[in-house]
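With one protein chain removed, the remaining protein chains of the complex are shown where they sit.
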Amino acid sequence: MMGSGQQSRYQRFLEAFVALDRRWIFLSVGLIAIIFMNIDMSLPITPSDQSTEVYHTIESLKPGAIVHMSIDYGPGSEAELWPQHVAMLRQLLRKGAKVVCSSLWTDAPPMIEKGFETVLGELQKEGITKQRGVDYANLGFKAGDRVAIASIGTSFRQTFPTDSMGNPTSQLPIMRGWDNYRDVDLLITISVGDPGAVEYVQQAQSRYRMPMIAGVTAVIAPQLYPYYQSKNIRGFLGGLAGAAEYEKLVGEPGRATKGMNVQSAVHVLIVLMVLLGNIAQYLLKRIARS
Amino acid sequence: MRTRVPIFITAFVGVFMILKFFFVTPWISLISNELEQWGIVTLAFAIILGVLNLMKINLKTVMERKRDWGYKLLLLASMFFMMGAGGLQWYHDVMAGRTAEACEKAFAAASAPNAPAAAQQDAAALKSQKDAARLAADKNAFSFSFYNIYYPLAATIYSLLAFYVASAAFRAFRAKNLHATLLLIAAIIVMIGRVPIGGYIWKGFPWLQDWLMIWPNTAGQRAIQMGAAIGMIAMGLRVIFGIERPYLKG
Partner (left out) sequence: MENLVDLFGVWLTVLLTLAVFSFLYRDNPVYKIAEHLYIGIAAGYTFYQAFRTTIYPNLVQHMIDGAQKIQAGDPAGWQMQWRFGAFVLGMLMLSRLVPSWSWVSRWPMALVVGAFAGLNLIGYARANLVDQISATMIPLAGRMPGVNGMLPLLPQASPGDSSIINHLVLVVGVISVLTYFFFSKQQNKPLRRIGVVGIWFVMITFGATYGSIVLARVSLLIGRVYILTDANQPSMGYPFVTGAGLIIAALVIWRIWLLKPDDRNPRG
């Protein structure tokens, strides 16, 4: 009698645990994130081959190289892609590359502006000054998805008659002497989905065969491995972890590196929850069988 | 008119997109480039259509005082506000461009040999006008609303998914059979191996994670992509030949 009572209490506990109100899970995830944001664990970060390739590709650019950077993300994925965006842009401008940014996502142009503002402010402190329209340009948003990518391949000036502020593109000094992907030294896309890295490989890289690198969210990253192995893209950064690896490569730890502490803690919590959920389910099944 | 014209348009445009790749002749390039531009403009109109449709539906709700009409009114008000702020942003950009141009000309005139002293004063005055115009274009209601309303809202709405993904992992991620177990193991390797704590727990985790992504994941993804490609090619041909007519729906 006693034994069966105990067993049923045990069973009840397991059942309650499996059916735990999800808001307790929400609360634990939130609390862990806030607590670990303020704890410095200094965990070692090892750059992957893909991230290292991104670094070397930008590092090998000659001063004056023309780089098309398609910024295809908005505030919704800023947490993952902003650190990548800024780290790559900083390295590009330091190398003296001519960076032309554009976007296929409506909410990206302010990200482009913010990126330039942030990086140029930092570079100014180092004594490096860059001029809009000469060293860099923001061509803004263009509707059209992959049709726009195909059109950019043929002509930048036709696709973007003006930059984001309405200045005629053909009059910008940075745009003189080249007009399509055959003249571009490097294509970079920082993207969150469709249209993004995959569409750029399909409509631009596989046609014009220019070097291409990408910065993508962790959701897209698994899809890019085949293109990386087939050498369509030279390298890519995947999510916040990729950004942290890149920060390590350039030797400037920033927001992504700091975020890795929290990421580690929350992942451990999620894995523990998966394991506990499975164990509880297994024990319940055993009770039911017996 | 209702079916034949769209079939003809699809076939014509589709064929030119393909021809452009195979034939580098001026007239094919000319037509296909222009068609691409038409596509870009048409898709921009599709965005406008989406916004106008949203406006129409919500206006109806507000007019008829249906459930939650107060929220819809807020939606409409913020939409009109942002459109107005956008118009103002445009105006500021145009003004900033004009003053910058005038300033450049004035400085060129002032730097000319034997330029009158007044020219330098003009240039200096224009410089301050230019800076003020630039500041107005950079900091106004439009940029404020984007960075302080749209930005946090968009970022936070997507970040809610972190909580739901954690809850789903706890409730639904079960090793029921071999297939589910394989999925679970791969997911755990990625979750732990991709973050720095993985290397701290066991040195092999990051290596295993990388290997899993580079080889087995590449194989799976590649086969999926090849399958999708074959599907896309078949679909493309069916659409161009008018067998498949997705645009006739709705």
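The letters A and B name the chains in turn, as written, and every chain counts its residues from 1.
By definition in this document, a residue touches a chain if its C-beta (ideal position, glycine included) is under 8 Å from a C-beta of that chain, and two chains touch if they have at least 3 such contacts.
Since we're looking at a predicted model, the values are computed, not measured.
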{"item": "Contact list for the unshown chain, restricted to visible chains", "value": "A, B"}
{"item": "Residue, one of B:Met63, B:Ala125 or B:Ile185, that touches the chain absent here", "value": "B:Ile185"}
{"item": "In chain A, positions touching the absent partner", "value": "21-23, 26, 29-30, 33-34, 37-38, 49, 76-80, 82, 106-107, 109, 140-147, 150, 159-162, 164, 166, 199, 201-203, 205-207, 217-219, 221-222, 226-227, 229-232, 238-241, 255, 258-259, 262-263, 266-267, 270"}
{"item": "Positions on chain B contacted by the hidden chain, ascending", "value": "2, 5-7, 9-18, 21, 34-56, 68, 71-72, 74-83, 85-87, 89-90, 139, 142, 144-166, 169, 179-180, 182-191, 194-195, 207, 210-230, 232-233, 235-237, 239-240, 246-248"}
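The definition used in the following text is that only the chains that are shown with their structure count from here on.
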{"item": "Distance from the mean Cα position of chain B to that of chain A, given in whole angstrom", "value": "14"}
{"item": "Touching residues (chain side chain A, partner chain B) in the complex", "value": "18, 20, 22, 25-26, 29-30, 43-46, 48-49, 74-79, 106-107, 110, 114, 142-145, 147-148, 150-151, 154-155, 158-159, 165-167, 207, 218, 221-223, 225-226, 228-229, 241, 244, 260-261, 263-271, 273-274, 276-278, 281"}
{"item": "Residues of chain B touching chain A in the complex", "value": "17, 21, 29, 33, 36-37, 39-41, 43-44, 46-47, 90, 93-94, 96-97, 137, 143, 146-147, 150-152, 154-155, 157-159, 162-163, 165-167, 169-171, 173-175, 184, 188, 191-192, 194-200, 206, 210, 213-214, 217-218, 221-222, 225"}
